[in-house]
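A single protein chain has been omitted from the complex, and every remaining protein chain is retained in its original position.
Per-chain residue numbering starts at 1, and chain names A and B are given in the order in which the chains are listed.
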Amino acid sequence: MSVYDKLKQLDIVLPPLTAPVAAFVPFVRTGNLLFLSGHLAKRAGKPWVGQLGVQITTADGKQAARNAAIDLIGTLHAAAGNLDTVSRIVKLMILVNSAPGYTEQHLVANGASELLVEVFGDAGAHARTSYGVAQIPFGSCVEIDLIAEVK
Amino acid sequence: MSVYDKLKQLDIVLPPLTAPVAAFVPFVRTGNLLFLSGHLAKRAGKPWVGQLGVQITTADGKQAARNAAIDLIGTLHAAAGNLDTVSRIVKLMILVNSAPGYTEQHLVANGASELLVEVFGDAGAHARTSYGVAQIPFGSCVEIDLIAEVK
Partner (left out) sequence: MSVYDKLKQLDIVLPPLTAPVAAFVPFVRTGNLLFLSGHLAKRAGKPWVGQLGVQITTADGKQAARNAAIDLIGTLHAAAGNLDTVSRIVKLMILVNSAPGYTEQHLVANGASELLVEVFGDAGAHARTSYGVAQIPFGSCVEIDLIAEVK
């Protein structure tokens, strides 16, 4: 099944490529690798603000990570031209805006990991590192960057 | 000397590959590069819990980083098939669970860096980034990910 069929089946509409807010670009290709910039979790088009362990629950954080992953897939679509040429999601770095005592970053991260496996199948199985950070630009609760391999 | 001889000389027994606790994999190979997932520091098979500058001393943190590096070598063995085909440890990211005033993350990180040089010799000399994070999954004191090059 094409990645686009799978997205349709999941009722996921990819966003247009967001213009970067500063002197950088959403992705760079080098050889067969695509390096994507950190994508902030958004809700209704705006940064999803808050800290895990304070205003944001693990369940909401997981949804926020899923939202960021949808935006990453949108950027991958723009970068690769065709998502069916993405041969592997290589690595995710998942940053969780965390209060001092909050230790469930891996559960939040699953929101992104599970979606990528749903959408890309075996090619979506990735290495990842998730952890709690002190803050994220605009106060977002989650930020994710990604490395992918294209054919 | 083979990497395995060196490990034996250091009395290091590699752990079996740990099954991932979520929707991701311990490593991904792309071209000649291996990207390993973040590995939590463990003690007696469980996450080594605590924060540097609170319950964990720099000396213990260094030992925790060394423990995580042993697990990373175990994953490299599973990924490469044969550790003697690892041509370079390219990059380490070393995350230290840090209280606000704790600034010795580089000393903690040396626990991993020194072991990799001991085990792999010149091929073990790596670039690295170490810093203090707000939290780590399961409350671990150290988390490390790694990029390696294989022949």
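Here is the rule we use: contacts are C-beta pairs under 8 Å (C-beta built on N, C-alpha and C of every residue); 3 or more make two chains touch, one makes a residue touch a chain.
Everything numeric here is computed off the predicted structure, so don't read it as measured data.
Of the candidate positions B:7, B:92 or B:144, contact with the hidden chain is made by B:92. Checked against the full complex, the candidates A:26, A:111 or A:124 give a single residue touching the omitted chain, namely A:26. On the side of chain A, touch with the chain left out of the figure occurs at residues 21-28, 30-31, 35-38, 93, 95, 133-139, 143, 145. Where chain B meets the omitted chain, the residues involved are 31-33, 88-92, 98-107, 109-110, 113-114, 116-117, 125-134, 147, 149.
Following the convention adopted for this analysis, only the chains that are shown with their structure count from here on.
Spacing of chain A relative to chain B, judged by their CA centroids, is 24 angstrom.
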